[in-house]
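The following block contains the structure, expressed as structure tokens.
Of the protein chains in this complex, one is absent; all others appear in place.
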Amino acid sequence: MSDNIYKIIEIVGSSATGIEDAIEKAVARASTTVRDLRWFEVKETRGHIEEGRVAHYQVTLRIGFTLAE
Amino acid sequence: MSDNIYKIIEIVGSSATGIEDAIEKAVARASTTVRDLRWFEVKETRGHIEEGRVAHYQVTLRIGFTLAE
Amino acid sequence: MSDNIYKIIEIVGSSATGIEDAIEKAVARASTTVRDLRWFEVKETRGHIEEGRVAHYQVTLRIGFTLAE
Amino acid sequence: MSDNIYKIIEIVGSSATGIEDAIEKAVARASTTVRDLRWFEVKETRGHIEEGRVAHYQVTLRIGFTLAE
Amino acid sequence: MSDNIYKIIEIVGSSATGIEDAIEKAVARASTTVRDLRWFEVKETRGHIEEGRVAHYQVTLRIGFTLAE
Amino acid sequence: MSDNIYKIIEIVGSSATGIEDAIEKAVARASTTVRDLRWFEVKETRGHIEEGRVAHYQVTLRIGFTLAE
Amino acid sequence: MSDNIYKIIEIVGSSATGIEDAIEKAVARASTTVRDLRWFEVKETRGHIEEGRVAHYQVTLRIGFTLAE
Amino acid sequence: MSDNIYKIIEIVGSSATGIEDAIEKAVARASTTVRDLRWFEVKETRGHIEEGRVAHYQVTLRIGFTLAE
Amino acid sequence: MSDNIYKIIEIVGSSATGIEDAIEKAVARASTTVRDLRWFEVKETRGHIEEGRVAHYQVTLRIGFTLAE
Amino acid sequence: MSDNIYKIIEIVGSSATGIEDAIEKAVARASTTVRDLRWFEVKETRGHIEEGRVAHYQVTLRIGFTLAE
Amino acid sequence: MSDNIYKIIEIVGSSATGIEDAIEKAVARASTTVRDLRWFEVKETRGHIEEGRVAHYQVTLRIGFTLAE
Partner (left out) sequence: MSDNIYKIIEIVGSSATGIEDAIEKAVARASTTVRDLRWFEVKETRGHIEEGRVAHYQVTLRIGFTLAE
């Protein structure tokens, strides 16, 4: 296991509901094209405001996955 | 639209409930004095602890709004 | 009060549920060995992914507490 | 002069033309409501893309001005 | 108290005497137009040099104050 | 729109002419292989020097685009 | 000496008087429980404001000390 | 050469031996799928500990390569 | 495993030999007083110079370990 | 070539015209006293404002050059 | 004046007395070899501890001066 190689990609998830939901949508979307996702880090949390209220959250994740040999 | 000018202000919202609630309170308060709020970024997430438990969350937001011409 | 001295420690809380739960678990654990916890700051939010879903969140906190004289 | 007090505000200028034009628009707009602008710092340079081309630049400035006594 | 909302502004204080004096001048000036100042953070410490000596210190503060409901 | 997912890639554009030209070349190149580019952020501005003059500018962009569902 | 091991702790000192006094109080307090303090770095300088004046300074230090073998 | 376009990817190399070995493994793996790798930057150096010893090093690299026209 | 709590401490290891050796010395020393060390991150790499040569390396690590329940 | 040693100096260029012109003036001035300038990085972009308009840009560069053996 | 070119150097001043004294010593020393010093920025504030007390402060300054044409 000590010789694994990983790649890190950046994905932005959006959600009208909250931060965890945005994170989970980003992870779910990434998992449709990449196998072996391993971890994420939150890089930035932003959002859009409409009519004086939070319309949706946008969370930028760095997501790491194992590169097959 | 490409020539819009925005101003960014920093507001700290507090909530005993959670991070999204603190964000939404900050945005709601800002909207009482500023129109045309457009986006926010989370700059810092902190909180106070009382009796060994989180008493409230404090989230510092940078909030952008359109400056009327 | 103005002459208080504080110490800051770093604790990582984990939770399968969400970010606030991870924060509260870290604070609760710290309060079992340290009295007079006063505030926290979120330093980093990460997590592990299993089977294409968020398995648990890991939130690194800096936690400040009063040093008795 | 050594006892001057300044305030710093953040303004985002936009331009379809380029970075300097976005900076100059932000400064010009700020000067319509604040006197005695003194300096700026570029904090962030971003932009929107439409049809595979840069549609406009957005430059976030910190702008300092003298507070009258 | 846990639901307070704060605003943060940036003020630069100057002083020929020293860093604390520059901080205190910035706070005093801010208090002439804003009530309920609560805390400050030093963001940057700079200064001007004349004839090979420090002519004055310039300290940039982020100052937080309570927004009335 | 609030549930969009984006991916961010990093591209370095070069130009003997200037910063905007380097940005536009990077965006144009990215658009040949990725559809739905949406925004960019300048991460770094560097350049090479030859014979005591700027030979070319190199601008590193983070470019965001919509991931199709 | 080249094989020494050090530990770094974070202490926040407070003072109504000034920044150096807050630093010295933090160092003095740390020295009551840890021997062989060697150096400090200022990580953050903040303070509380009461009645429009600086009530006290709070300086966060990283303090290094030698770990006995 | 002044008009080259580069892409930057992030790869994490692991090694039980040391930092350079982790870097070289990351570069070697990236070269199996991407041609024309040109430079790297070390972004982060971490590692896992087992039984009180470093089990392996993990080095996160940003790796730049030329995009063919 | 998802509910583990970790603490992070900072240790500086020194070595006349090299960076990995300084890291390993810091980890070995920490393991004499703390069980269940899990990971480290390199925060800073410095060193002392004597007679125009590197006399020893000093590597500051953040080291995480599991807190027993 | 792999054993070259470089030195990095910081130069601030000013221009009433724009950012590239400030960069080019800084590079040109540096080349009058240092040979073998190789690259630059933009560290900071600031400017002065007079009468509500940008009076001049100030760009701080880190400039690298080869040290002769 | 708008076309001035500046160079920035880094100097560390030390003082047993305090932060301003360390700054002033660094500026005074720099002025013995460089004319036309114009401004400084505090980059880092550290110090040495002896016998549980601050032995001296060390302040790292970036100092800018005008380059003669």
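Every chain is named by a letter (A, B, C, D, E, F, G, H, I, J and K) in the order it is written, and numbering of its residues begins at 1.
Keep in mind that, in the parts below, a contact is a pair of C-beta atoms (placed from the backbone, for glycine too) under 8 Å apart; a residue touches a chain by one contact, two chains touch by 3 or more.
Computed from a predicted model, the values in this text were never measured in an experiment.
Within the full complex, the chain left out of the display is in contact with H, I, J, K. In the full complex, chain J contacts the hidden chain through residues 2-9, 62, 64, 67, 69.
On the side of chain H, touch with the chain left out of the figure occurs at residues 19-20, 23-24, 27-28, 30-32, 37-42, 63.
The missing chain lies against chain K, touching residues 9-16, 25-26, 29, 48, 55-56, 60.
Just so it is clear, only the chains that are shown with their structure count from here on.
Between the CA-based centres of chain D and chain K the separation comes to 30 Å, rounded to the whole angstrom. Averaged Cα coordinates give chain D a centre that lies 38 Å from the centre of chain G.
Mean C-alpha positions place chain E and chain G at a centre distance of 22 Å. Residue numbers of chain A whose C-beta contacts span two or more other chains: 9, 19, 48. Pairs of chains in mutual contact: A-B, A-C, A-F, A-H, B-C, B-D, B-E, C-G, C-I, D-E, D-F, D-J, E-G, E-K, F-H, F-J, G-I, G-K, H-I, J-K.
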